[in-house]
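One protein chain omitted, others in place.
And now, subunit A:
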Amino acid sequence: MLSRRLQPKGFAFASISKAQVPSIASHRALAHVANLEDIPNEEDKPFSVPISDDSFETYHFDPPPYSLETTKKQLKHLYHDMSMIRRMETVADSLYKDRKIRGFCHLSTGQEAVAVGIEHAITRNDKLITAYRSHGFTLMRGATVKSIIAELLGRQDGISFGKGGSMHMFCESFFGGNGIVGASVPLGAGIAFAQQFNDKQNVTINLFGDGAANQGQVHEAFNLAKLWSLPVIFGCENNRYGMGTSAERASAMTDYYKRGQYIPGLRVNGMDVLAVLAAVRHGKEYVQAGKGPLLYEYATYRFAGHSMSDPGTAYRSRDELKTERAKDPISSFRDKLIDWGVFTEDQAKGIDRSVREVIHKEVTEAEKSPEPELKAEVLFQDIYVRGSEPNQRRGRTIDETYYSR
């Protein structure tokens, strides 16, 4: 059974009272079954860690194994990566408040376990596409902090050279960063189509939010993916709110992992990086075996508001926020690793310190990056692939028309 924190208040669970739901403490206890002696001293030596037995809910699908083979090195890496995202988002938050970042800026604090768990389950040859809350995924796919922050600042060294902004970042095997809610889901199906067309043994991770789940074209993509058996894992990152509208107020059925109907589904505790990692690793094997698409739901929570202008308090209670913050994916994982003896409190602090230093250094460099040059050549560059541009593109006035040849 799923713990309380994973349950949207949909009709399917309406009958379950609070008293029946295990507390956070008991949840921790469930996960804490490993023998400390089992943990090897060597950083690279594989061993198994338990996955909490309330991590998954399935729909026509066998759950992943409840233990995960990993190494101390990887566990530390997971902690490090989540901390990097958290710190980068925190810095983005303050840069925005300093009015250095403009327009949109959607933070993923609280949702770090999803981006990190997925990345550690796939390879760089697997593809990933997501919607607008994309900073963490961009970092995980291999972009530098400097290039992400510089993009948010609208600078030359930004990953999209200052032309994309918060929602439009791309890199190898990462297809954005898409600003139109729902539209990226058919794109992801197409990326998976290309993998199938090219006989590649890879998968596409195709993410969208609970808000996008009601878009018609999401279901069109489900249909095509199942029809053509595309190697794609759809993933509904359910952070419980589409902007300010709760899942219950938007969806007639909030079990998003069941909404593929004919596609097997899995709901994963998206606050537990190990559960996400185990689920995606399991799903990848399933999809690579040619069994067709999967629909995952990562049950998570957004600590920040929807965007920077949203304090995130009008549509949810402070109590709820407080309860969710207590399940912070990073601090709970940190406690677990200390309990398991993977690292000590001091070593954890050391990682935190180095994360802060790295982010500080990269952000300082990003801030030094110049803004794009204010000339027509830069403004009009890259509308079309270089070498195939039209001869002229019109500026604001006829005098500002840009002639490329």
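To be clear about the criterion, a contact is a pair of C-beta atoms (placed from the backbone, for glycine too) under 8 Å apart; a residue touches a chain by one contact, two chains touch by 3 or more; residues count from 1.
Rule of thumb we're sticking to: contacts and distances are computed from a predicted model.
**Q** Any idea which of "Pyruvate dehydrogenase E1 component subunit beta", "Ubiquitin-activating enzyme E1 1", "28S ribosomal protein S22, mitochondrial" or "ubiquitinyl hydrolase 1" UniProt assigns to the chain that's been left out?
**A** "Pyruvate dehydrogenase E1 component subunit beta"
**Q** Have a look at A:His77, A:Lys100 or A:Arg393 and name the one touching the chain we're not showing.
**A** Checking each option in A:His77, A:Lys100 or A:Arg393, the one touching the absent chain turns out to be A:Arg393.
**Q** With respect to the chain omitted from the figure, which of A:Ala189, A:Leu294 or A:Ile359 is a touching residue?
**A** A:Ala189
**Q** Among A:Ile159, A:Cys236 or A:Met308, single out the residue that touches the unshown chain.
**A** Checking each option in A:Ile159, A:Cys236 or A:Met308, the one touching the absent chain turns out to be A:Ile159.
**Q** May I ask which residue of A:Thr90, A:Gln217 or A:Ser246 touches the chain that does not appear here?
**A** A:Gln217
**Q** Using the document's contact rule, name the residues of subunit A that touch the chain not shown here.
**A** Output for subunit A: 127, 129, 158-164, 168-171, 175-176, 178-180, 183-195, 197-198, 216-217, 220-221, 223-224, 227, 381-386, 388, 390-393, 398.
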